[in-house]
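With one protein chain withheld, the remaining protein chains of the complex are depicted in position.
Order as written gives the chain letters A and B; numbering starts at 1 within each chain.
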Amino acid sequence: MHSEIFIHPKAIVDEEVSIGANTKIWAHAHILKGAVIGENCNIADNVFIEGGAVIGNNVTIKNNCSIWNGVHIQDEVFIGPSVIFTNDRFPRSPRMPEVKERYQKEEHWLQRTLVKKGVSIGAGAIILPNLTIAPYTSIAAGALVSKSTVEHALMLGSPARLHGYVCTCGYRLIAGKCPECHKNYPELRD
Amino acid sequence: MHSEIFIHPKAIVDEEVSIGANTKIWAHAHILKGAVIGENCNIADNVFIEGGAVIGNNVTIKNNCSIWNGVHIQDEVFIGPSVIFTNDRFPRSPRMPEVKERYQKEEHWLQRTLVKKGVSIGAGAIILPNLTIAPYTSIAAGALVSKSTVEHALMLGSPARLHGYVCTCGYRLIAGKCPECHKNYPELRD
Partner (left out) sequence: MHSEIFIHPKAIVDEEVSIGANTKIWAHAHILKGAVIGENCNIADNVFIEGGAVIGNNVTIKNNCSIWNGVHIQDEVFIGPSVIFTNDRFPRSPRMPEVKERYQKEEHWLQRTLVKKGVSIGAGAIILPNLTIAPYTSIAAGALVSKSTVEHALMLGSPARLHGYVCTCGYRLIAGKCPECHKNYPELRD
């Protein structure tokens, strides 16, 4: 590991994890064996990153998020507080005799999630598995995402639906133009 | 306690708790005095189990769930990440002078929840108190459960409504038959 990595003394970083330069891991976070985290990330309190999870560069993950095996987060993503990922569509306790066999092999139950570059996921949103969140999508706080999204989508509600488009900078587009940074998206006039 | 119990060095297990054989308690979990946990359970990071909570055998509880006094979870239940239980319908800060007396006695405010055998509760679901979740019910991710359920119910939405039935194995029934394990439920053709 690079010497510039900051790990809070109350974080737990297991053996055999990969953490990029300038990344900060805060208190009560738990990084499990096999997790991969890029450079210049901010991993807040009580974030849990499981083996098999992959996180890119410049990612911000706020408190209480769990990033499971099967979740891949690309660069520059924002994950708000208490966002919930999932990786099983028909969960049962793996200790139940009737399903014990299913949970022996990942391919029998594990479903994946891909969060692409520049996405924001608002506080408390729930992301069902087996989908892709396209670049620069913004998921509103509390949304339940059950389908893949298009680029720059603003997704809102439960289940989440397309309610417009957002700029790379995060503001909502008005007639294809960003009111904040004035960037134009002629193809995104909704 | 049995010697086969695993307690992560960063878990907190108070005095006078009951934990069954082969149960695992992970980091930052906190088991309070008076809590009862059965055999072969998996209690994940930052799970909080209060005195008065009772948990059966073969139960899986994922990260960030709090199991309060008044919540009883039977065998083989799956509790997804960040599921929220409750035990008070009209909460106020017990430190507010107008309600201080009410919070002196449990019978004036505490409401109970019973989660029966084989139930699954999806990620981020919220369970209101004073209800029973019947055996093998599946609660979808993000659902808000305000009423008791029937056996094998698939409950979805906010408030949660019956959207079909699920097999013991967790898959959704189609015309009373499980597409995964082919078990028949002639009485559950919806």
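The rule we apply is simple: a residue touches a chain if its C-beta (ideal position, glycine included) is under 8 Å from a C-beta of that chain, and two chains touch if they have at least 3 such contacts.
Everything quoted here is computed from the prediction, not taken from an experiment.
> Given the contact definition stated above, which residue among B:His30, B:His72 or B:Lys183 touches the chain not shown here?
In the complete complex, the chain left out is touched by residue B:His30.
> So that we can see where the missing chain sits, which residues of chain A does it touch?
Output for chain A: 10, 27-28, 40-42, 45-46, 57-60, 62-64, 76-78, 80-82, 118, 120, 122-124, 138, 141-142, 157-158, 166, 168-172, 180-181.
> Pick out the residues on chain B that sit against the missing chain.
12, 28, 30, 46, 48, 64, 66, 82, 84-86, 90-96, 98-99, 102, 124, 126, 128, 144, 158
Heads up, the rule we're going with is that only the chains that are shown with their structure count from here on.
> For chain A versus chain B, what separation do you get between their C-alpha means, in angstrom?
It comes to 25 Å between the two C-alpha centres.
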